[in-house]
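What you see is the complex with one protein chain gone and the rest in place.
Up next is chain A:
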Amino acid sequence: MKKPRPTSLARRAPGLPAQPSVTSLRAGGALPLGFDAAARFTYDGSFDGLLSVLLTCWQLRRWPEAIAPEGAAQGGLFSETHSVPTDEAQARRVWEGLLRHMPGEARTNLYKTFLSERPDRELLIFRYVQLAIQAAGQDISENFADDTVRTVAEINKQLFREKHRMEAFVRFERTQDGLFHASIEPDFDVLPLIAEHFTKRYADQRWLIFDRRRRYGLYYDLQRTDVVSFDRAVEAVAAGGSAVSAAVLDEREPLFQVLWQAYFDHVNIPERKNVKLHRRHMPKRYWRYLTEKQPRERQFRPIANKNNTAAG
């Protein structure tokens, strides 16, 4: 699969639980050089839209007091508000232009910051770009003493962890027509980040990973991986004549689920029981889609393997 240009995957931001904002908007009240006044901005919620906002800020010499997707924005009493239309060509220019101020990795980190869905993500991205421009060629990505830089680094750590978790916790089920499908509900919008991993790894099977919270998925058809909407996801599953709801599992699917559960039960060492550690590594919110955390059809019977246990 060719590496997706982030903008093609950029999606509307669904409202996630709010997290406290870390960036202060204006240092000490005075506006930085190059800005005449403060203003509020709204956009369509796509990454391209945000890049268009960034350009507008500098063009209008307006320091963004708030940047929010339309609908989610709260109007300020006295400040002017600009609704910025998304311009893909402009967005591409900004995206290319960022490389003049930061290394590619830092730029990718800004895209990941966007995927975090934090309510202050837009201002963080603006602040970061502003800092990079001010630094005039010096790479700021390791300046952890700065709140914005450190917050972006921390968000990226969280995103990385969630991406890694999804690479671990996806559980495919095989349907009769050979599609492997899985549902997930990640904390952040990480589907665009895991596409490459699954495409490389499962190159010889059709698969579909569906994000139930954000209602879109990734579908690999043995040729390429595409972002698919809910309707397309249903179609993909139905390609073999079955629909998602009535998807008939492969006849050996239940057996492998039972085998996996049996394996999971038997590799545990009861003498080392440490539930706290277990939950730290595998938080409860992920259990819903984990085969090994589903109720057992039959009760677990330990293997009698000690000659001091009664049943030898």
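One rule holds for everything that comes next: a residue touches a chain if its C-beta (ideal position, glycine included) is under 8 Å from a C-beta of that chain, and two chains touch if they have at least 3 such contacts; residues count from 1.
Everything that follows uses one rule, which is that contacts and distances are computed from a predicted model.
Colleague: Can you pick, from "Thioesterase domain-containing protein", "Putative DNA modification/repair radical SAM protein", "Amino acid ABC transporter membrane protein 1 (PAAT family)" or "NADH-quinone oxidoreductase subunit H", the UniProt name of the chain not shown?
Modeller: Answer from the UniProt record of the missing subunit chain: "Putative DNA modification/repair radical SAM protein".
Colleague: Please pick, from A:A89, A:A136 or A:I303, the residue that touches the omitted chain in the full complex.
Modeller: A:I303
Colleague: Which of A:Q59, A:Q74, A:N274 or A:Q299 sits in contact with the chain that's absent?
Modeller: For the chain that is not drawn, the touching residue is A:N274.
Colleague: Tell me, which residues in chain A touch the chain that this view leaves out?
Modeller: Touch set of chain A with respect to the missing chain: 140, 142-146, 150, 164, 167-174, 180, 182, 197, 200-205, 222, 252, 255-256, 258-260, 262-278, 280-282, 290-292, 302-308, 312.
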